[in-house]
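Every protein chain except one is present and positioned as in the full complex.
Then we have chain A:
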Amino acid sequence: MKTLVWVEHDNQSVKDATLSTVTAAAKLGEVHLLVAGKGVSGVAEAAAQIAGVGKVHVADDAAYEHFLAENVAPLIAQLMGDHDAVLFPATTTGKNVAPRVAAALDVMQISDILSVEGADTFTRPIYAGNAIATVQTSDKKLVITVRGTAFDKAATTGGSGTVEAVAAAGDKGLSTFVGAEIAASERPELTSAKIIVSGGRALGSSEQFHALIDPLADKLGAAVGASRAAVDAGYAPNDYQVGQTGKIVAPMVYVAVGISGAIQHLAGMKDSKTIVAINKDEDAPIFQVADIGLVGDLFTIVPELTSKL
């Protein structure tokens, strides 16, 4: 089987999410990559170094700079004449573009796969990760999004892919990019961090969230996450949200501070290797999944913990 992998990048460097997707694609067969963007020769060169990669298709055009689905999907659909499967990381870009490609090819997309069981059989989570379904597709072409935390990352070196330009399919004129507000952060990226410190509603305010969670995260070299309650209350920005509707993470250590553990939150973090919970309510559901729990007032525990690390 010949697979095509969507390379997630920011027109400058390859994002980590791509690497897990390459691992999933390699289980299906030969791996080709697609780098679509503007001024992406550097990205294409880096992509060609990824272990196990055959060909790197490069579509360099202003129409692809912001990965607008209306422009990118027809390009991919066109490349699918030559490929049997296309895999996207289940990032916001992948989730935005992949179904548009699937509909163009008249196939059912398989979302957020956790494993490859065979050439046409995959597992995926349903009901906020409370059940795992094994599904078999009857479609001739496969369109798949891949849960990054479920696959190891392919090595970024050792590959020797050949770079080949693809003719751009042009701007469809349906949409234009206006602007972006990217949250600045010096900390590790949430989805690839080894340690995450996450805060919930119990933090009480944005000031307290930053005063307590940030120093602890910095001490541990951790990324900062949040529950939906904390995000909705304005304590933390949207892109911090861990859960069914936010980011799915599986770090080595996940420290949940003042998070009760609603099923929607657990869906985003329960595959973490070790879960540490700090909560004053000893009946909080978070303690049912926590490996190490500490019952008590986070306003005294967290500063003490930070100072003792």
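Assume contacts are C-beta pairs under 8 Å (C-beta built on N, C-alpha and C of every residue); 3 or more make two chains touch, one makes a residue touch a chain; residues count from 1.
Basically, contacts and distances are computed from a predicted model.
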UniProt protein name of the chain not shown, from "Cytochrome C", "Sulfide/dihydroorotate dehydrogenase-like FAD/NAD-binding protein", "Multicomponent Na+:H+ antiporter subunit E" or "Electron transfer flavoprotein subunit beta": "Electron transfer flavoprotein subunit beta"
Contact with the hidden chain (one of A:3, A:23 or A:111): A:111
Sole residue of A:13, A:175 or A:205 that reaches the chain not shown, by the stated touch rule: A:175
Contact with the hidden chain (one of A:58, A:73, A:87 or A:202): A:73
Residues belonging to chain A that touch the chain removed from view: 66, 68-70, 73, 91-93, 95-104, 106-112, 121, 125-139, 173-183, 191, 195, 219-220, 228, 231-232, 237-239, 244-245, 247, 252-253, 263-264, 270, 274-276, 282, 287, 289-295, 301, 304-305, 308-309
